[in-house]
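Missing here is one protein chain; the remaining ones are kept as they sit in the complex.
Order as written gives the chain letters A, B, C, D, E, F and G; numbering starts at 1 within each chain.
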Amino acid sequence: MDFQPNLEQTLRSLQAGHLSVEDALEQINGVKELGYAAIDTDRQRRNGFPEVVYGEGKTVEQIEGILQFLSEKELPILTTRVSLQKGEALSQRFPTGHYYPEARCFVLNSKKEEADPEHYIAVVTAGTSDVPVAEEAAVTAETFGHSVRRIYDVGVAGIHRLFNRLEEIQKASVIIVIAGMEGALVSVVGGLVDVPVIAVPTSIGYGSNLQGLTTLMSMLTSCASGVTVVNIDNGFGAAYSACMINRLNHNRKEN
Amino acid sequence: MDFQPNLEQTLRSLQAGHLSVEDALEQINGVKELGYAAIDTDRQRRNGFPEVVYGEGKTVEQIEGILQFLSEKELPILTTRVSLQKGEALSQRFPTGHYYPEARCFVLNSKKEEADPEHYIAVVTAGTSDVPVAEEAAVTAETFGHSVRRIYDVGVAGIHRLFNRLEEIQKASVIIVIAGMEGALVSVVGGLVDVPVIAVPTSIGYGSNLQGLTTLMSMLTSCASGVTVVNIDNGFGAAYSACMINRLNHNRKEN
Amino acid sequence: MDFQPNLEQTLRSLQAGHLSVEDALEQINGVKELGYAAIDTDRQRRNGFPEVVYGEGKTVEQIEGILQFLSEKELPILTTRVSLQKGEALSQRFPTGHYYPEARCFVLNSKKEEADPEHYIAVVTAGTSDVPVAEEAAVTAETFGHSVRRIYDVGVAGIHRLFNRLEEIQKASVIIVIAGMEGALVSVVGGLVDVPVIAVPTSIGYGSNLQGLTTLMSMLTSCASGVTVVNIDNGFGAAYSACMINRLNHNRKEN
Amino acid sequence: MDFQPNLEQTLRSLQAGHLSVEDALEQINGVKELGYAAIDTDRQRRNGFPEVVYGEGKTVEQIEGILQFLSEKELPILTTRVSLQKGEALSQRFPTGHYYPEARCFVLNSKKEEADPEHYIAVVTAGTSDVPVAEEAAVTAETFGHSVRRIYDVGVAGIHRLFNRLEEIQKASVIIVIAGMEGALVSVVGGLVDVPVIAVPTSIGYGSNLQGLTTLMSMLTSCASGVTVVNIDNGFGAAYSACMINRLNHNRKEN
Amino acid sequence: MDFQPNLEQTLRSLQAGHLSVEDALEQINGVKELGYAAIDTDRQRRNGFPEVVYGEGKTVEQIEGILQFLSEKELPILTTRVSLQKGEALSQRFPTGHYYPEARCFVLNSKKEEADPEHYIAVVTAGTSDVPVAEEAAVTAETFGHSVRRIYDVGVAGIHRLFNRLEEIQKASVIIVIAGMEGALVSVVGGLVDVPVIAVPTSIGYGSNLQGLTTLMSMLTSCASGVTVVNIDNGFGAAYSACMINRLNHNRKEN
Amino acid sequence: MDFQPNLEQTLRSLQAGHLSVEDALEQINGVKELGYAAIDTDRQRRNGFPEVVYGEGKTVEQIEGILQFLSEKELPILTTRVSLQKGEALSQRFPTGHYYPEARCFVLNSKKEEADPEHYIAVVTAGTSDVPVAEEAAVTAETFGHSVRRIYDVGVAGIHRLFNRLEEIQKASVIIVIAGMEGALVSVVGGLVDVPVIAVPTSIGYGSNLQGLTTLMSMLTSCASGVTVVNIDNGFGAAYSACMINRLNHNRKEN
Amino acid sequence: MDFQPNLEQTLRSLQAGHLSVEDALEQINGVKELGYAAIDTDRQRRNGFPEVVYGEGKTVEQIEGILQFLSEKELPILTTRVSLQKGEALSQRFPTGHYYPEARCFVLNSKKEEADPEHYIAVVTAGTSDVPVAEEAAVTAETFGHSVRRIYDVGVAGIHRLFNRLEEIQKASVIIVIAGMEGALVSVVGGLVDVPVIAVPTSIGYGSNLQGLTTLMSMLTSCASGVTVVNIDNGFGAAYSACMINRLNHNRKEN
Partner (left out) sequence: MDFQPNLEQTLRSLQAGHLSVEDALEQINGVKELGYAAIDTDRQRRNGFPEVVYGEGKTVEQIEGILQFLSEKELPILTTRVSLQKGEALSQRFPTGHYYPEARCFVLNSKKEEADPEHYIAVVTAGTSDVPVAEEAAVTAETFGHSVRRIYDVGVAGIHRLFNRLEEIQKASVIIVIAGMEGALVSVVGGLVDVPVIAVPTSIGYGSNLQGLTTLMSMLTSCASGVTVVNIDNGFGAAYSACMINRLNHNRKEN
């Protein structure tokens, strides 16, 4: 395994005085130590996506410190689970950034404008309560330069609403289906398309819904093939995988 | 509460010598003691349906004893959860009875021929594995004199199969939907009809299906209104409630 | 499946200038897009009941927008899970409406006065803590024009309270039994009546009650036949199904 | 704490040559080491009941060895969870003993004949499937010299069967209620009596019954006071506690 | 079953003008209807204990109304789960009553002074956090006229603390053991005594304790015989059963 | 929604006598009714993959009937969950087919030879016990014409085994990681690659493994991004989704 | 068992007037009764560690009383789960003590300075959110005189961060691994070291994490040997066991 892919180059830069010993150490280790966090500086090379900041449980100051370091590169920087209050503080500190209140995301260096509209990700929800999770997914994908179509509130209780927009769903490169309660929309969509479907259970419902656990289990045992599942309310995770899949189309175009 | 509705009549019959003291006691108490079972002889008056025998965990001899007693009246007699071996033994003992191997039911005095074809119960399944539960439901309803339409294997993974037979479902008086795995068919049907839907989860599936528990929970948290649920694999219970509902139509006709 | 039942009529109205293209689209699609919600305008035709608004998680403004649109028709409009604060705001905005604080429902165009007192729904509770759920059920049924009898606090710990009112329960067309803790009332009532019983578990109890899950499971495994179950605290769902059943009596009368 | 209550006496017997060193050690330690088991020889003094042998998972030879040792004293000896095959082997080996196939118990030195019929324990079951657990309870109580009344198959689905025998239940000194499924019988009985009720959930039922877990939880959250609960199918444990309670009446008489 | 035990006497009182029709109805029905509650006025006769008021979820006004009615008789009146704020309000309204803040109980007409100190109930806890549940048990028993010994904080982590007070525990008529976490104290005590042990699991602990569910399950599967269990934190229920048992000693004395 | 895409063509064939009415009906409905099954004949068009037969719970005769019908087309036909005994019977009946005992799959018309070795799917397992699930995945992918690399027994208990083969994993188009127990391999692999990872929990382990439920939950809450999950032991489902993703590369080539 | 190891000495001190009867009683019983707590004064002798105070659920006054008593000896005194507010109050009351806000511990008579740096305990976390639990572990170990190395935020999503610090981990005497989510770090570390690993699951994560239950179960079913587990978030418990193990090295040195 190749943990130090550019070791020689780093050492030469050090020798040439272009790099401090500290920075050399960071490059070789692939870690930037901030005390309260050990940033994985090697992620873009390894995973094809830069480090994403999980905002929950971090103070504004901690997030600022991490963003300060990350923003020195040109890569898109996504911070998820950012409350309105934190979002406003970050917007003041990083005026070029953008805060999305419904998605609860703060974004720097978005690559949204570079998206290829032909190969889009469909983000489909069963109800209006699922929209915040859907927006987290949509903003994530757009930040990383992917095109998104939002198709909201088409759950199976009124299935004609789904059929009205089915063509748009079927033409997507990859589909994210977000639903709470019994999650039936996933199986119905899964049975009507020929591209990968990523299902996101939400904690919408009460009683036997068990905070989304019923929806999660239900989606995993779906009768439709071609469906994979992520954690409850994990819009970010679904979009991340969707981008990895959709990137294959981007690669294709570039060829 | 009126536990002895025909007390006077019973006492007069006793006095007149038309009744033994034992039989009088049984009529007054509403219970026939067989030693291994205390048969509820008051059920038809109270619930509108005669006692149903649950065959699981009873020996052939015990079932025979109970049927012997019950068959003295003209009422339909249903025994559920009867294995093939027990069913054949009962068929020999009661030649006028009929054993249904897939439904695992043994029936005496069926009122199937008296059914009203106009007001039928639709029994709908998602897959072929759900059929045994569906047959238990169908045989139950037919035994009690209700008309049944079987609509099997129309799950949402290929939703056009459902639409091919939707009209037949929509014209039913009451609908029983039987499904395993994620149970999505219930929500889809529930959103397309204007009569009561009774959902039966089955223990079909594996892993996250949790022996039908996921399906059960999923159906209870269905996004469609007008849906009520019975226990896992409980085809009999669904049919019993469906008959209670459908009887309202029968009453209407009789008016 | 017939998604556009009156397509020709709609197109002729459009041609004749009686309809805008937008309204024609809405009629054909069966959906009114409000941005934050996609209202199912086809529900009354399909399900026999108009769309019901689930108030939880929606702002007063969103509910107002939806009610504004729905109230243009003469249909009864039910909004459930409305907090006291929202209820007062809606009462000011729609003076002809009525807010029920215990049931947490807001109602427009109630059909309560049209109810047939002969064919009533019995709403039965085990304790006083179950009353809010019972009121949600009762108000739902009354809004849709059904007669209701409230029989509260007759749980089995003092079973004579139940027998005092048993006749009233037995004469109902359909019975809703609402109970927390072990839910024993359902089995006792189920064994004494000849009409369908819909059981609603409530989250009343503590410890081993598991927020209503024990009650739910207990009701599903009830030893009485003729019982079906809805989700925890789902008074609305029970009443909706009860109305579907009771409507059969209404139909009969009209015949 | 007094672990060696008769130390002096034991030592004097040893000195006098009436006791081997091995037996003295056993008396002082309160343990008989058999290699495969360490029999608690101090139990009768400490708990008022002699050691009971749990037959499951022990070979016939091991049970024989333990009974051989225990039978040297005049105390009643109960072995529970004994299969038919083991029961027959033990009957041959100990001709004065008795095997109860339904209760799956083997008994030596039963004190059944010494029972006081006035202060009896009522053993009540909801259905016929609960009888094996009830018999384990009944045989346990009888072996230890307590009077038992068996009241079987009086579940709430036909509640008049319970009322027919209510007086017999109400006059008991302590009541054991054994039920599967939703266990509603416990709450109904608990609300009608003024003596302690011990509830035994059984693993009768399917699906949402969860192998007796639903019944267990249901009984623990019972709305009736004066009810305590033992483990699923634990007829022995219920009878053991019932005997401890009923003994207070015996003591009274002796005074 | 005798629902109207003194029917003739009631009717004669009515005829003689000593009773209003309303009061006669209440006596015959055994229920006092307060609108928000249906008080079971027949409980003392049936269960040997008067109705106990569960304070949680009731307003001060509702509790006052119920107590007002109940206090007309000379029976002890216990209200459980009363917050400090409600307790102070009730103390002002009923100056002869007493509020116990740790037990969260409000008591009228306590029979504490009538207790028989010889036949006491031992209330034993594993830790100091279990004390509130223990006090609910102790106050319940004292209110109904039973003697109580409090033996607190003797859990098995320092088992010599238990042995220091073992004699006091062994001489009790019945023992209530209250513990959180793994509940091991129950098994240890159960193995050392010859009277009934009632175990109360508490919701003390974290993580794998699962809000008391682990303790509950653990106590039910205890290796000691003679142990029965009540719901999590249910100090009242344990004391109620303990009083029923201890009353046998009282009866004895009276003989 | 277009349920009859080639309606005109079908009708013309019927008119021309090239099609029986039965076959026309089947084409229009997209369903072949076999009595015991309703085969979805429209799947290849809709999902891009032909119908897959789930062998569990079907008799050899039923499978034969379905395969007989399906094999008339040139499409690859996969039957999963086929026991050794059934597999041998099918091999005799369809000599051109192939049975894979470890994968428990029977395959007709495999497209294995058409696979593109450059764009392969890596099937990675943690242990040797996971191999049967892995083989189900591998055979599925190969049947549909995809190239597979098997990398077995590289779990994290000896993590150098993973690093020995890491390059092979990193160069895959999509990765399936199959693990039981705690499933840690998924997070480690997910952190080292830049393509989608599909995780399959297996029911390997005991005790706290909970038949794979712990592994399932663990994988869903993985700290690595880019991971989606399918049901326990669902090797087929993982491969199906992996093929959908890998097909994007195939499409690219064809361009 | 020797409950009064120094009985004679205590009695002689009493006789000589060096001890009050109260103090003699306390020494013999090994318990100091404070009313609200029964302090185990025998613990240091029995367990090798003095009593530790669990701060949650105790008032500042109660903690002060206990510390006042304990601080009379020279032993280190640890109070865990102390909120910031309580910590500040205790710091004022005991100026020689120290409050650790992140660890939420208050410490008197710390033996930190006596630690042996050669035989250290490694405290390793997967993420920054696990740090509070890690600090509870670290402060516990230091208070009892053990050396600690903190290795934080080295989870497997960026596994090179772990390898950067692996040598430091491998040279520890015992390792505590603290992780939330899927807890994969435990298995990876467990596979790379030759000393005992104690795993602490934390309640970090959401949805399928189930408040740490998934992590707990996952760690218990770890594929690596040499791993034992403590309760969720139980940093103190892990450190306590680690100190017991590490003490063996201390003993060795002393030899």
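As a convention for this text, a contact is a pair of C-beta atoms (placed from the backbone, for glycine too) under 8 Å apart; a residue touches a chain by one contact, two chains touch by 3 or more.
Worth saying up front: this structure is predicted, and the values here are computed from it rather than measured.
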| item | value |
| --- | --- |
| Missing chain: touched chains present in the view | D, E, F, G |
| Of E:T41, E:T79, E:N209 or E:N246, the residue in touch with the unshown chain | E:N209 |
| Touch with the omitted chain, as defined above, among G:V31, G:V52 or G:I151 | G:V52 |
| Candidates G:G97, G:G155 or G:G191 - the one touching the absent chain | G:G191 |
| For subunit D, residues in touch with the removed chain | 3, 29-31, 36-38, 40, 42-43, 46, 57-58, 201, 203, 212-213, 216, 231-234 |
| Contact footprint on subunit E, counting only the chain that is left out | 126-127, 155-159, 181-184, 186-188, 190-192, 205-210, 214-225 |
| Contact set of subunit F toward the excluded chain (per top definition) | 128-129, 131, 152-154, 157-158, 160-161, 163-164, 204, 206-209 |
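To be clear about the criterion, only the chains that are shown with their structure count from here on.
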| item | value |
| --- | --- |
| Chain-contact steps, minimal, separating subunit F from subunit C | 2 |
| Pair exhibiting more inter-chain C-beta contacts, A-C or C-D | C-D |
| Per Cα centroids, the chain farthest from subunit G | B |
| Distance between the centres, which are taken as Cα means, of subunit F and subunit A, whole angstrom | 27 |
| Chain centre separation in whole Å, for subunit E relative to subunit B (CA means) | 44 |
| Interchain centroid distance [CA atoms averaged], subunit A/subunit E, Å | 55 |
| Interface hub residues of subunit A, defined as touching at least two other chains | 157-158, 163, 191-192, 206-209, 216, 220-221, 225, 231 |
